[in-house]
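A single protein chain has been omitted from the complex, and every remaining protein chain is retained in its original position.
Chain naming follows the written order as A, B and C, and within any one chain the residues start at number 1.
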Amino acid sequence: MAEVDSKKAVTSPRLKVTMVKALNMALDEQLAADEDVLLMGEDVGLDGGVFRVSDGLLAKYGKERIIDTPLAELGILGAAFGMSVYGLKPIVEIQFMAFIYEAIEQVFSHITRTRSRSRGRFTCNMVIRTPYGLGIKGPELHSDSTEAIFCHMPGLKVVVPSSPYNAKGLLAAAVADPDPVLFVEPARLYRGLKAHVPEEPYTVPLSKAEIIQEGSELTVIAWGSMLHKALEATEGYGAEVIDLLTLKPFDEDTILNSVKKTGRVVIVHEATGFCGLGAEISAFIGEHSILHLKAPVLRCTGPDAVVPMALLEKYYMPSVERIARTYKKVMEF
Amino acid sequence: MAEVDSKKAVTSPRLKVTMVKALNMALDEQLAADEDVLLMGEDVGLDGGVFRVSDGLLAKYGKERIIDTPLAELGILGAAFGMSVYGLKPIVEIQFMAFIYEAIEQVFSHITRTRSRSRGRFTCNMVIRTPYGLGIKGPELHSDSTEAIFCHMPGLKVVVPSSPYNAKGLLAAAVADPDPVLFVEPARLYRGLKAHVPEEPYTVPLSKAEIIQEGSELTVIAWGSMLHKALEATEGYGAEVIDLLTLKPFDEDTILNSVKKTGRVVIVHEATGFCGLGAEISAFIGEHSILHLKAPVLRCTGPDAVVPMALLEKYYMPSVERIARTYKKVMEF
Amino acid sequence: MPYKTIKTINVRHLQILDESGHAADPAEASAFSDDQLKAFFKALLQLRIYNDLALSLQREGRIGTYPSYYGQEAAQAGSALAMEKADWLFPTFRETGVYLLMGLPATNLFRYWLGDERGMKIPEGINVMPMSVPVGSHIPHATGAAMAMKYKKRKEAAVAYFGDGASSRGDFHEALNMAGVYKAPAVFICMNNQWAISLPRSAQCAGDTIAQRAFSYGFEGLQVDGNDMLAVYKATKDALDKAKSGGGPTLIECITYRLGNHTTADDAKRYRSEAELAKWMGREPLKRFRAYMKDRGIWNEDYEKEVSAGIRADIDKAIKEAEATAPPELKEIILNTNAEQTARQVRELEENGWLK
Partner (left out) sequence: MPYKTIKTINVRHLQILDESGHAADPAEASAFSDDQLKAFFKALLQLRIYNDLALSLQREGRIGTYPSYYGQEAAQAGSALAMEKADWLFPTFRETGVYLLMGLPATNLFRYWLGDERGMKIPEGINVMPMSVPVGSHIPHATGAAMAMKYKKRKEAAVAYFGDGASSRGDFHEALNMAGVYKAPAVFICMNNQWAISLPRSAQCAGDTIAQRAFSYGFEGLQVDGNDMLAVYKATKDALDKAKSGGGPTLIECITYRLGNHTTADDAKRYRSEAELAKWMGREPLKRFRAYMKDRGIWNEDYEKEVSAGIRADIDKAIKEAEATAPPELKEIILNTNAEQTARQVRELEENGWLK
């Protein structure tokens, strides 16, 4: 897997770490800096989380701040909401993205609406972390990527890191944000790549995309787990690759500037295409840049089908070849 | 409110009825025709449903088939799923669209996946009916329109009627469909328009849009509650107005044929724009018809904001003026 | 017999005034001072009058759909008056009376019932969350706030109000279970008013009491005569004290009755009998409380008239204020969605002409 070592990650001392470790460092920093920050979720304590993102934190911060919860996702998010309106800053881990579904009412009817409902009296400074995506040969329902559903919820920010560096900095920014943030972590990249990460605290700003590779022939927009495949598939083109990082609200300027330059766009995501985030990006570009477009904006996504289990997962997920085919289509239009 | 009397609704005897009555007739027919059809939900029995859609059915079919349930949306949809894999055909009423959120896991992780999960051994012939939308001065969370979330769920069909005639026929088709259907009823139109409806059973096919008004200058795509406003706003243009009827999977041919003719498109919906269904339609048109487009595909939607209560609702919802402004933009591009 | 009993659970019930209003438990009743009783009575009257006025306003089209709490005044007032300022409350849409007694200006409430979000902009210092509409979904919030209080080592409690219908919901279960696990200083008050719209309590759940559910979560649940203001007050106070002294949560099931329609959009005649209504009308809380005040020799008609007049004047003023309030600005549609507006939101504000 290609290593994406952000150009910004050059301060020293630096550590070469996985995304899991980078997230662990970010959590540690946030907990150390502010006693109102708590971490809660299933198995986040002694077990350190099923992916070990919270490894060691229980020993350091105690069970009042690293809260192992009963198996009750809606109770967890509901309680975290109660904590946050009271003034704490809970970070919630949902073990796998599909397990947040029981708690969607909490997200959609309370977490994202309390500021509006109370005209600002009550707000919800909460981060919900959850792994997403295929590629880990997980059991059924361990590989969903339904970020688009959450992007459709006014009031929620949705963030997806793609490297250890930006994972650490974005998580810090998410905790600092006064509004709720859904922080969706690409499980396939948890340990799949290592990169240098500064030891000291830093933030990577929300709502800013990063241009991972500059180019003038084709704009490629991707995030998280698909970013590296999308990048790999650009070989042979002068493609500009945008790592979206914050999906909602996304960085409009970076996208439009690139489209102005290239006139050709492919959006890559793992989720099923219909009503996926790719649709929104495509519609947005169409609305604002149609005169710059030299070809249709194409999406390379998962099919309109239920997310499969291990044997079929690598076909469902856009492969480098499938992505390259989409680029070719756009380039040859 | 404009009366949309479908050209197809010409058989006699005909009754001039509201959408509520048309839905009631459809339920009555389905229950009469097949003893495996049941209706369940909160207050659907004696009370006849809070909108009276099931008025009189308890007396006719008894409490084993018209099931008043405890206040437990996930239990209701979960139980209905159990019934349907066992072989029944439950029609579930969710009192207001926002109250399905607690049960989204049932929809997303079971109802829509059981055919795939069991490779066809178990299927789910279920219809979930729920009212949506602003314009009824409802309390908070009584006016959501989050159809896009459900459109993103592979395996689910999403249908929205716009008239008494198609409400009756689409509901019949939904019950006949072997897969789960979310049937989203525009609350604002429940009693807002009356139209002639045949007394005898008929179906309006799923996945077929209807051209409500032919035209060659502009394609307008809308559904449900917004259709009539979108139609009204076309005054002065030779606009072709498409009533989408089935949102997922939508009728691709009708859309593309119209776009080929007009080259200009506006999509109107009440839901917030970001990742709304308008985005998917726009992206789809961009992918398949960019060379026919003479202007950007524009969306006229609710803003990126929490759905408001009564005093602000008419501003949030696209008004005839706002829609007309969007048409103008596209026409003058 | 191979079966052996391994656990026994006893569910208790509390009543201080009997159904006609005389002291069922004279010792407990006489523990309340005259001044306390007068304050309670005033609260009951205030709630009754507010509700009556709200219903007339609705009939006149001056407010929107309104959920009457007629018949539930003792349960609302008895619990609300037991709270301290620092406690946090998580009510439903029917707890209008609780808001009033916790100090929310009636003006706010009338604005809210007009469909104006600003009505639920609760003033700083009043720790009552906006009314929760999705039934049951707010119960876990009280658990979380209570966990936060415990973490912060503050002597406060979090209180959730909800109905008999809400007790069927998953949120109820997850919330009470978590509260039990963390021994959170929470009080769960179930307003069992016998109906969830058209569904009677007996069809809502097959258990004999809702109170008994608490035992599965490791804490006590008790039933209280919810039309007996003294019993509600005492049960709530005891539960709050227990919570604040580390004893963990309590579930209180107030047995009461919704004498009116579910909301002004409902017609209860469709689903319930006149006989049932008449039976409960006989147990109506204000009448009972008046009877006890008489027993104590501290009530007469003039006294009630005087108190009523004061209350009515206050509420009339609030209505005037509410109706004189300028409508919300259009930019409000977007402005409160998040702390800072996004580029798209700014565009929407401009394009829709909502900035003026």
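The definition used in the following text is that a contact is a pair of C-beta atoms (placed from the backbone, for glycine too) under 8 Å apart; a residue touches a chain by one contact, two chains touch by 3 or more.
Since this is a predicted model, take the numbers as computed values, not measurements.
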- Only these shown chains touch the missing one, namely A, B, C
- Only one of C:N177, C:T256, C:N338 or C:N352 touches the unshown chain, namely C:N177
- Message: Of the residues C:E28, C:D314 or C:E351, I need the one that contacts the missing chain.
- Response: C:E28
- Per the definition of touch given earlier, which of B:A72, B:M97, B:V127 or B:A187 contacts the omitted chain? B:A72
- Have a look at B:G82, B:P205 or B:G236 and name the one touching the chain we're not showing. B:G82
- Query: What is the set of subunit C residues that contact the non-displayed chain in the whole complex?
  - Reply: 1-16, 24-25, 28, 168-174, 177-178, 180-181, 183, 203-210, 212-213, 215-219, 222-223, 231, 234
- Message: List every residue of subunit B that touches the chain not included in the displayed model.
- Response: 38, 64-65, 67, 69-70, 72, 74-88, 90, 102, 105-106, 109-110, 114-123, 154-155, 157, 177-179, 207, 249, 252-253
- Which residue numbers on subunit A touch the omitted chain? 42-43, 45-48, 50, 68-75, 98-99, 101-102, 137-142, 273-274, 303-306, 308-313, 315-316, 322
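In the analysis below, only the chains that are shown with their structure count from here on.
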- Task: Please report how many Å separate the Cα centroid of subunit A from that of subunit B, as a whole number.
- Result: 32
- Note on the structure: Rounded to the nearest Å, the gap separating the Cα centres of subunit B and subunit C is 36
- Query: In angstrom, rounded to a whole number, how far apart do the mean CA points of subunit A and subunit C lie?
  - Reply: 40
- Message: Counting only residues that touch at least two other chains, what does the list for subunit C look like?
- Response: 117, 133-134, 137, 170-171, 332, 336-337, 342, 344
- Task: Would you give the residues of subunit B that are in contact with at least 2 other chains, written as numbers and ranges?
- Result: 74, 98, 101-102, 140-141, 274, 304-306
